[in-house]
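Take a look at subunit A:
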Amino acid sequence: MNAFVPDGVALILAIPAATAAILALTPGYRLSARLNVLSAFLTLMAALSLFVRKPETGPYILVDDLNIVFIVLNTFVAFTTSVFSASYIAHELEIGRLTPVQLRFYHAMYQLLLFGMNLALVANNIGLMWVAIEMATLTTVLMVGVYRTPEAIEAAWKYFILGSVGIALALFGTILVYMAARPVVGEGLDGMVWTVLIAHVAAFDPAQLNLAFVFLMLGYGTKVGLAPLHAWLPDAHAEGPTPISAVLSGLLLNVALYAVLRFKLLLDGNSGAIAPGPLMAILGLVSLVFAAFMLYRRRDIKRMFAYSSIEHMGIIAFAFGIGGPLANFAGLLHMIMHSLTKSAIFFTVGHISQVKGTQKIADIRGLTVTHPMLGWGLVIGVFAIAGLPPFGMFMSEFLVVSSTFARAPWLAIPLVGGLLVAFGALLLRLHGMAFGEPSGDVAPVKASSLPIAAHFGLVLMAGIWLPPPLVAWFQHVASLLR
Partner candidate 1 sequence: MALIGALSVEISQMLLVLLLAPLLTGFVRKAKARLLRRQGPPLLQPYRDLIRLARKEAVVAHSASWLFRFVPYLVFAATWVAAALVPTFATGLLFSWSADLIAIIALLGSARFFLALAGMDVGTSFGGIGSSREAMFATLAEPAMIMIVFTLALVAGSTQLSTMAGFMTSPAVGLRVSLGMALIALVIVALAENGRIPVDNPATHLELTMVHEAMVLEYSGRHLALIELASWLKLLLYVSLISCVFAPWGIAHEGKGLTAHAIGVLAYFGKLAVAGLLLALFETTIAKMRVFRVPDFVGVALMLGFLAVLLRFVSGSL
Partner candidate 2 sequence: MKGLSFDLAHLLAGGLVLVSFMLLYQNRLYSLLNVFALQAVVLALSVAWQAYVQGAPHLYVTAAIAIVFKAMVIPIALHRIIARLGIHREVEIVGSLGPTMIAGMGLVALSMVVMLRVTADADPLAREDLAFALSVVMLGLLMMVTRRNAVSQVVGFMSLENGLILAATGAKGMPLVVEISVAFSVLVAFIVIGVFLFRIRERFDTVDVQALDQFQGGRR
């Protein structure tokens, strides 16, 4: 119809792709950083435009109530992260950890990553979704290794090997889904279009679907970072540039989780297939408890928060796994809150490690004395991530724990235990870092605390007041997820 206004989906895909190409050719990091921010902002705008005008569903593109939440969240965090990255990268260049060439590479890759993630989110074709996630993974692999220190390369290598095995498994699962669909929907493109699949899934062969889900769960679960498939995650977070850690925790894990959810819906639709819920719930609990104990022995601040990401992915997977309107609502809310909070924490941690010149927890003390902004920011972040009021995660954890205990008390015991153990670990480290006699450099930090403030502001607001339309939205999606 109105061909003048370009389609929002086209924009959120085209802008990052184009910018990536441009950035690859732009020398001078100031300009490229600005371009980065600008394009991220434009993408965000385009994503918001999806609210007003949804594109009609095609064989490749789908924008429905489920993924629009992910898209907007994705573009928003990508934008704030690009703002943070601008100030972060400048400092890295000063101290010479990165060369201009690497920076050019870095910025191009950043946009490519956004492109990949957006593509994965809007894809209506499970094959396309697989390709996109694949691409996103490869770009992050390259960015994790960008410092080229032995640790960084090891982390990237580990990430790459485990990631590509996961990818292979996911592909096999995708093929199996197609095989299951073929007898029903016939050969050709339709066999991979999600909307078609979900329409006919009831008639699929359950055994094949089960097999497919096992591979998909393991394949995409590796990306989600669920234990025991998590091994790449802590090192990739710890050794890469902090903006990438923020994007990994805040976005990529969500995208992978989104893929898992799509296929969970598929299996839920088939009465003969095994229920995917228990598998997700069990993997989630395992990740939660495991990560909670792993938190205690961490020496590196970024690695610690990476483990906390595993923990929270476990909680989210658990929530979606047990299902039901309350738990699904909580899962969605928790996912969004975790993205915002965790990325904000990584912003803070990035500044902290820059002013203190170290990532070792033991060398960071008395932050609230020397850098009140960063110190209290860290305190707020840890409280928000630990699910304390008045922050949004309190609401989601409240719903998850209470509804679980009312429905399946024996599941609530490990859940609560894991939450408490993790809480103890985080607070133990927080006391050491934020309070006590200060240590290390007391030079004032020169960085914009705007992204941090924005994220925490949103998280705080969500904890106190959720806008009714948003709530209605969530409840609708929760009912979709069953």
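The definition used in the following text is that a residue touches a chain if its C-beta (ideal position, glycine included) is under 8 Å from a C-beta of that chain, and two chains touch if they have at least 3 such contacts; residues count from 1.
In picking the candidates, the idea was that all candidates are chains of the complex that A comes from, given by their letters.
Fair warning: this is a prediction, and the values are worked out from it, not measured in the lab.
Every option in 1 or 2 comes from this complex, but the candidate touching subunit A is 2.
For subunit A in complex with candidate 2, the touching residues are 125, 127-128, 130-131, 134, 138, 141-142, 145, 148, 150-151, 153-158, 160-161, 164-165, 167-168, 171-172, 174-176, 178-179, 182-183, 187-189, 191-192, 205, 207-208, 211, 235, 238-239, 298-300, 303.
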